[in-house]
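Quick notes on the structure that follows.
Only one protein chain is missing from this complex, and each of the others stays in its spot.
Chain IDs A, B and C follow the sequence of writing; residue 1 opens each chain.
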Amino acid sequence: MAQRYGAGIWHFATYVDRYATDGYGDPRSVIDAIGLAGQVRDLSVVDLNYPFFGGDFTNEQVGAALEGAGLSVIGITPEIYTRTFAKGSFTNPDPGVRRLTHELVTEAADVVRHFGADYVKLWPGQDGWDYPFQVDHGVLWKASLDGVGALAAENPDLKFVIEYKPREPRVHMSFDSVARTLLGIEKIGLPNVGILLDFGHALFGGESPADSAQLAIDYGRLFGMDVNDNLRSWDDDMVAGTVHPIELFEFFYTLRRNGWEGVWQLDQFPFREDSVHAANHAIDFLKAIERGLDVLDVEGVRSAQERHDALGALALVQRALFAGYQE
Amino acid sequence: MAQRYGAGIWHFATYVDRYATDGYGDPRSVIDAIGLAGQVRDLSVVDLNYPFFGGDFTNEQVGAALEGAGLSVIGITPEIYTRTFAKGSFTNPDPGVRRLTHELVTEAADVVRHFGADYVKLWPGQDGWDYPFQVDHGVLWKASLDGVGALAAENPDLKFVIEYKPREPRVHMSFDSVARTLLGIEKIGLPNVGILLDFGHALFGGESPADSAQLAIDYGRLFGMDVNDNLRSWDDDMVAGTVHPIELFEFFYTLRRNGWEGVWQLDQFPFREDSVHAANHAIDFLKAIERGLDVLDVEGVRSAQERHDALGALALVQRALFAGYQE
Amino acid sequence: MAQRYGAGIWHFATYVDRYATDGYGDPRSVIDAIGLAGQVRDLSVVDLNYPFFGGDFTNEQVGAALEGAGLSVIGITPEIYTRTFAKGSFTNPDPGVRRLTHELVTEAADVVRHFGADYVKLWPGQDGWDYPFQVDHGVLWKASLDGVGALAAENPDLKFVIEYKPREPRVHMSFDSVARTLLGIEKIGLPNVGILLDFGHALFGGESPADSAQLAIDYGRLFGMDVNDNLRSWDDDMVAGTVHPIELFEFFYTLRRNGWEGVWQLDQFPFREDSVHAANHAIDFLKAIERGLDVLDVEGVRSAQERHDALGALALVQRALFAGYQE
Partner (left out) sequence: MAQRYGAGIWHFATYVDRYATDGYGDPRSVIDAIGLAGQVRDLSVVDLNYPFFGGDFTNEQVGAALEGAGLSVIGITPEIYTRTFAKGSFTNPDPGVRRLTHELVTEAADVVRHFGADYVKLWPGQDGWDYPFQVDHGVLWKASLDGVGALAAENPDLKFVIEYKPREPRVHMSFDSVARTLLGIEKIGLPNVGILLDFGHALFGGESPADSAQLAIDYGRLFGMDVNDNLRSWDDDMVAGTVHPIELFEFFYTLRRNGWEGVWQLDQFPFREDSVHAANHAIDFLKAIERGLDVLDVEGVRSAQERHDALGALALVQRALFAGYQE
């Protein structure tokens, strides 16, 4: 079966940051963004922010746009990181905001049901701290787990995926790494909580994304993934494959070896690039990766790995990946 | 003479980022921000963005607000990093945008003259690159220097200060370090171009801010400075002294030793804090630093430094700085 | 009861690195090092490498030296990171080396019993990988846990502590973070395996050391700790308190708040400093920290933390810590 590709719908939005406060382009609604996503070759699914951005749209309106674009929904991402949640969503010191978080995610769960999507995606980017002494760390972490746990318990028919990241916008984010997130998920102890593994977040956190994937798989918790690239020191959300192709290859190698069959998603922020072009460019590279995996001498790699023979394994990898080795 | 304190007026604005697109607070105009700045104890001067934000204000209106707040202007920062300049200001591939940059900075120069400020501050945060192979590095760097040089040549009555930073919003910024900026300034070869040294940018870039200050001073190019704090891996613009007090102390020690007498400015982004409180908090710490410098055994430090005796110097520093050493 | 202080005995050795291959000083034996440790004011306990370095010493000889120096033993650190173990100890691809690891740690366990020490310290610094594709990550991690688990199961009368670190000497170390290590310990599932938390390793890994301590305490696994300092990007093992005093203060604040009463140990590598002086310097600062904790308005800090009020908490912290705030 052909590999399916997906993207966060924000890939097709425009962005602001603290300097270009007038934005890197004219604002777009989710309907506009779906239209652009529909222009990408080989895109099948999208992850939608909720509430829908850029206007007051019903599920039906969004559904019609998706149908027109030939897209379906893989996940819903409730926006628990906007102004209201500036000091946290699940961990906000104000119980009223924690309640709002719960309500917003509960609504998002209904949107998941409406679209028959795979999961509610939780990215509590404002949960964490900025300064030494700002929080009681034990209290904060407990609140993170209680918040997610309550939702997962109340919605046993749905999957919840946590997307961890070391930091941004907080100076330190609570769900900061694959191991911390798994530790929390094990503490929550429910079967319907898993990880959405972002390749770039793992790189940024000093992880080997392949190792992170293996660990999440070994705990039965790799519920989703997406890719992009960065310079290892920030979540640059650059186009996949443009900086770290070999670790990207190892990441997909690990998924294939484990028989993990899910959507290959993009989480890119093309601030200054055409977003359709950026998605096509990335998918072209992912297809090159697929072809590389098809010709890779997997038995040779495994045999080299049994000896921890890095150069032996990499010789096979480079032969499969780089043109200069072809005769 | 009492030490004067200053701040970038943006310290008193509210912020957006790519997640909290609705902002971390209600928008404020420059007039609002000046009003808040006026509430800070011991603030004398501000650096103003140009165009003035939040409305269509004349120099006179801004001047009246400043007078009401008891503030004067140290510098003007033309906003050469908004949407128009997303792919660069001085280095934009479009000559029309490069011309716009020149015009905007020229207008800012007139505002400097109007307010009798010290300098035009150039922070070309969009000049740089994101991806490998994106630019011809020689062409890009030359454009950076040509752009600044032309302005400095046309306005010999004014000072221009360049504020370098490793990155953000671009993945790599052209004026990325103290040494690169000095190298460029020497190439430009005009007396009225200098450096605005941001303590946090130096830390972020792996520099010792004290060393950066000394180097800029030795070239006669330290025209201004500001402070804040961060975790060394990003320009967090946290409140000064909250993370790296010892290096902050060394920074001010270096300024004092060189007889550098200028304004001690703040460049903080209190996303989630009250901005007046954040400024007062920082200035309180700067005053603690001043008292520490007053009691420091400078001759002892110099003597230890002649032997590269770190612990000898630090024993004196810690005695001057920390309460636990007081009898 | 007075706070007890300790140090790794390697603090009093001399060092080599890949450049100064002739070493930063004349080699010393463990007996020499114990003699130096005995000269440090207020040092009570040491952690000893095993085999004893610099000669062929019996437990009795070492014991006599310790007695002469007024020191007792807190832990034994088997050297599972020398040439034999260059490609790993517990995770070595060669089962013979894995067996050697087991044997060496088993011997170290007997030394722990001999000296009535608190624990066997495991720092498997060569367990990990350098290159993409070098290892099968699932196999590697399982071997890490199996190796530690077998030892803990065979020696239920002893504690085993794992000291994690992001990297060095391997480009990536298996036990890389507090969360990963706790995840592994939970999987091992034995009561006598815990964490030795190194303040600098946590900083280096982008953790908040206070948060790491809280997490390990909440799992009942904080069996030991040591402190030092660094620039957050490498395990510099500098003298404690010279760069990050505020986070060090938060770390000890967290221990005290949790009623954690153990030895405050040093893990410093004074490459170019006198080692006795470096230990005294650090302990002087730790005592300043203690005095700071004694005067800190803890209720005020807790109240501020309930609001996530960073500046409120830090105002109290700075008042307790810095001399410039004293009247």
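Everything below uses one rule, namely that a residue touches a chain if its C-beta (ideal position, glycine included) is under 8 Å from a C-beta of that chain, and two chains touch if they have at least 3 such contacts.
Predicted model only: the values in this text are computed from it and were never measured.
Chemist: Would you mind spotting which of B:Asp22, B:Glu103 or B:Glu186 touches the chain that isn't drawn?
Modeler: Counting the whole complex, the residue in contact with the absent chain is B:Glu186.
Chemist: Among A:Val40, A:Leu196, A:Leu255 or A:Ile289, which residue is in contact with the omitted chain in the full complex?
Modeler: Candidates A:Val40, A:Leu196, A:Leu255 or A:Ile289; residue touching the omitted chain: A:Ile289.
Chemist: Just the residue numbers, please: which parts of subunit C touch the chain that's not shown?
Modeler: Output for subunit C: 15-25, 81-83, 86-87, 125-126, 130-132, 167-169, 171, 231, 233-234, 236, 238-239, 242-243, 269, 271-272.
Chemist: Would you write out the residues of subunit B that touch the absent chain, in ascending order?
Modeler: 87-88, 93, 129-139, 141, 166-167, 172, 176-177, 179-180, 182-183, 186, 205-206, 208, 210-211, 214-215, 217-218, 246-247, 249-250, 253-254, 301-302, 304-311, 313-314, 317
Chemist: Tell me, which residues in subunit A touch the chain that this view leaves out?
Modeler: Those residues of subunit A that touch the unshown chain are 206, 231-233, 239, 241-247, 273, 277-278, 281, 284-285, 287-292, 295, 310-311, 314-315, 318, 320-326.
The rule we apply is simple: only the chains that are shown with their structure count from here on.
Chemist: Please list all residues of subunit A that touch 2 or more other chains.
Modeler: 87, 130-132, 167
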